[in-house]
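Note that one protein chain is taken out, while the other chains of the complex remain in position.
In this document, chain identifiers A, B and C correspond to the written order of the chains, with residue numbering beginning at 1 in each.
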Amino acid sequence: MPTPYFKKMPTVVIPPLMRKLTDGEENITIPGTTIREVISNLDDRYPGMKERLCEEYRLKPGIAVYINGLLTRGSILDRVDTDAEIHFLPAISGGVAAPPD
Amino acid sequence: MDEKKEYKVIGTRPIRHDGVDKVTGRALYGADVQMAGLLHGRVLRSPHAHARIISIDTSRAEAYPGVKGVVTAADLPEAEDRIADLGEGAVNLKYLCDNILASDKALYKGHAVAAVAATSPHIAEEACQLIDVEYEVLEPVLEVRQAMESDAPLLHDSIRTTSMGETADEPSNVASHIQHKLGDPDKGFEEADITVERDFVTGTVHQGYIEPHNATAQFNQDGHLTIWCSTQGAFTVREQVAEILQYPVSKIKVIPMEIGGGFGGKISVYIKPVAALLAKKTGKPVKVLMSRTDVFEGTGPTPASYIRVKMGATNDGKITAAEAYLAFEAGAYPGSPVGPGAMCIFAPYSIENVVIDGYDVVVNKPKTAPYRAPGAPNAAFGSESVLDEIAEKLGIDPLEIRLLNAAKEGDRRADGPVHPRIGFVETVEAAKSHPHYTAPNGKKHHGRGVASGYWFNIGLESSVTINVNADGTINLIEGSTDIGGTRSSIAMQAAEVLGIPAESVNPSVVDTNSVGYTAVTGGSRTTYATGYAAYEAAQDVKRQMIGRAAKLWEVEEANVQFADGVFSSINGKEEEISFRDLCSHLGQTGGPIVGSGTVNPGGAGGAYATHLVDVAVDEETGKVEILRYTAIQDAGRAIHPSYVEGQIQGGAVQGIGWALNEEYIYNDEGAMTNASFLDYRMPTCLDLPMIDAVIIEVPNPGHPYGVRGVGEVPIVPPLPAIANAIYDAIGVRMTELPMSPDRLLKAMGKI
Amino acid sequence: MARKSHVQTTINGETVEFLCESRQSLLEVLRDELHLTGAKEGCNNGNCGACSVILDGRLVNSCLVLGVETEGKSVETIEGLAEPDQLHPIQNAFLENAALQCGICTPGFIMSAKALLESNPNPTEHEIRYWLAGNLCRCTGYDKIVKAVMDVAKASA
Partner (left out) sequence: MQDFGYVAAKTVSEAVTLLDEKGQTARILAGGTDLIVQVREARRDVDLMIDIKSIPEVNVLDYNADTGLTLGAAVECYKVYAVDEICNAYPGLIDATKIIGGTAIQGRAGVGGNLCNASPAADCIPPLIVLNATAVIAGPNGERELPVEQFCTGPGQTALENGEMLVSMKIPAPASNSSSFYLRFIPRNEMDIAVVGAGASVTLDDAKQTIVSARISLGAVAPTPLFAEEASALLAGREVSDAAIDEAAAAAQAIARPISDMRGTAEQRTHLVGVLTRRALNGAIQRI
């Protein structure tokens, strides 16, 4: 795991159904400047996390990311500030809940 | 953003730009498409709710005079079992294709099986009856709790329950499980002085747009496919058709005609790919229309659901914990709106300890589609009824208990994110001071109810292009189909930027070849996001116009300012020119000006509503009459208040219909027995009073003019508000929708 | 193929001739044969009023009239309402009151309102709601439609 360079780091709120992977931890502080980096670093600490959240270049269908409470288009390339709060949630778009894979 | 800013155009009520076309019958809707050589398509649908398709023989239909082509699922490209990213959400491609034309199984009565193109619609319809389909009829499962049983008939062998990326081993009708959790619910319930827990059941209901689905397709010899249709989003039609036909988007042009209502139901495609297949097969343009029965049986309603809500509060009314279990019917394929339901259910309140479980469950009914705040009305029926009961048991005014627990900026929602500036408290306070709430209501069997609702709204992509005309007007090109006056609410935002009257904007909704990508008219996003794009495009025009003024006056651009529709030089020369006059100098200052704006904004801002309703209950017949209705809503900023009121009134009335009479009624074989406007019983104007729409404006920080989406949240409060009013009238808690006369008679013990 | 009959009728004051099959409704004839697409199909069984036209002075659902039945009769449709240089007062009232959203039901409501105001120029709100109950609108909640018709009645009173 890379040495944290940042003084402050983004916080990821782990969805309840994924807390098995984090031994019940809800809020994980983890380095990263993009969602991709954050997920990658999470996976280093809690193996399996990446597989649950990602496909090759994108979030898994059915999963959305909120950064500081704002719904983005769900791109793993979205940048995150050092004080960002990140939520992974069931995807909802266009008034539609995306079906699971 | 300056909250006190006075606007010249925003907040006024100009005549809508497409108004004259629509009151003279000239506006062209999808079914109005006429062209030489046009063939007419009709779809054959499954008479069974659950059946294996053994064989389809189309030979008799093909031989029928006047028939030019017949298609079945065999004419679709082989669908891979993969996820298609449709921009508006990811969909399993096989499910998407199978819903267009059933391949191996028919999964609901009305499921499309084959289609015919013929020289007249009557011949096409007759020929459908000549298609011989052999079915092996299977047992259907029609109710969410039954479908969740381990011994229930399985719709799909391939579905295994997923929970945030984790997949179960055994096949099931439960497609997914989601959960939100905040704090420690067990501890929260221990702290409660009073706990109320109830079960709720809601029926399947339809959007009920008056215009049936339609599509006309033409396939040119060079491979270019053109589709004229009624849709909430031309680009999503293009994406879906491209995926289903496995055809490049660049060869598909979708021309959105005027749309006769959608409410979420005209996002998914049904007959558009079928029209394309028939057009390809026949080499002629083919128009496919649905009948009203096709619409009820073959398009997505919003789901029936089973909901359990438990809330605990202290004696002084503070909610200490809340728990919800939501099981939603997805219809034949996964994808119910249980996600939004789970997200919205407790969102009006700041509650420390919450757990919400949601289940997406397939049943033998049409695949559900979004319907105005999908999932939220079902959920609010449960939560707002339980809160009303807590308030009543504690002897606290129902609006006071809402104020006491109201979510505010900075409070955390159960699904995680923190609320930005929201206007919930303001809606409740407006309700408290409204004359409706203080009016006497003492008559026997008259009752008053209140309820609140939340919808999160969305942003998504929008593109706008502005072409500046020499006479000082602008042509505004957009990709959002106009279902309720959005041409005007978008045009007005551009007009405000440019200091010109709303009438000086000519807005056009154009095809997919003629404007940048624009997501659907849905999610209450159009005035917000496409309006935002229009704002940006107008800013682009403004910047360019400043350059032209600078050139005209031979000054630096930095020395030109623009205010109230007038450019002026602020340094050196004392020059002034109006936007209109500068437009006549475009040729000599550098040529035409085209401004563009594209956005994908994240700050849609949630919308809140609080409704008040008075009802009279006929104790002998169980019939509920709506006596008075007041709907209060935070619109952020009402661009065109008349159409904001219209959204509020229309949403409230759809909610009234849902609350009182609307439902799909099924027989044991899984056939809908009321698939007509006669027996589906949507409200007529004789069933309603005037709906007093009260607009509150708490500007949304995520939009330059403070706009919040307004279209969806008004359908959320009516269900519980009416249930609470019925309780007030007769002392009976209704927990099943619709609260139709026979259910009331049963609840009152009369039958 | 079904045989077609020759029919002569008056539509919006003009004599019109057309050929149609017996099974074609007046709505189909207007839309598909005469390309007068202002009358809309919402349900095709008389329950939504989107196809309302006036036949020999009386409001009807054009989906429930056969084209062949209109021989020698007079039909008024939405297309015949406005003057070349001005809208009918009901059309203006609908615009001023924002009494339409998607607009698909609008031609039917306007024809229905016209028939009402011709038979009862000064209706009460209840009479308006009773008369218009055969026209479904799913967008507006009817509030602004009823107000538009009340406005026209008031202006002519």
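Here, contacts are C-beta pairs under 8 Å (C-beta built on N, C-alpha and C of every residue); 3 or more make two chains touch, one makes a residue touch a chain.
What you see is a predicted model; the values in this text were computed from it and never measured.
Undergrad: Let's see if you follow the contact definition: name the visible chains touching the chain that is missing.
TA: Per the contact definition above, the missing chain touches B, C.
Undergrad: Check the options C:Leu30, C:Val60 or C:Leu117 and report the residue that touches the missing chain.
TA: C:Val60
Undergrad: For the chain left out of this view, which of B:Arg52, B:His224 or B:Lys750 touches it?
TA: If we include the chain that is not displayed, B:Lys750 is the one touching it.
Undergrad: Considering the whole complex, which of B:Glu126, B:Glu575 or B:Glu736 touches the chain not shown?
TA: B:Glu126
Undergrad: Going by the touch rule given at the top, which residues of subunit C touch the chain that is not shown?
TA: 2, 5, 21-23, 25, 44-47, 49, 52, 55, 58-61, 63-66, 68-69, 71, 112, 115-116, 130-135
Undergrad: Across the whole complex, list the residues on subunit B that are touched by the chain not included here.
TA: Counting only subunit B, the missing chain is touched by 122, 125-126, 620-623, 660-661, 665, 673-674, 678-679, 681, 683-684, 686-687, 740-742, 745, 750-751.
Here is the rule we use: only the chains that are shown with their structure count from here on.
Undergrad: Can you work out the whole-Å distance between the CA centroids of subunit A and subunit C?
TA: 56
Undergrad: Could you tell me which residues belong to subunit A and also touch two or more other chains?
TA: none
Undergrad: Under the definition above, what is the set of subunit A residues touching subunit B in their complex?
TA: Residue list for subunit A touching subunit B: 13, 15-18, 51-53, 58, 60-63, 66-73, 85, 87-101.
Undergrad: Over in the complex, which subunit C residues touch subunit B? Could you list them?
TA: 1-2, 21, 23-24, 28, 31-32, 35-45, 47-48, 50, 77-79, 81-82, 87, 91, 94-98, 100-107, 110, 128-130, 132-147
Undergrad: Please output the residues of subunit B touching subunit A within their complex, sorted ascending.
TA: Spelled out, the residues of subunit B in touch with subunit A are 83, 85, 88-92, 95, 162-166, 175-181, 233, 236, 264, 267, 330, 333-340, 342-343, 355, 358, 360, 370, 372-375, 415-420, 456, 458-461, 519-520, 522-524, 600, 602-604, 702, 712.
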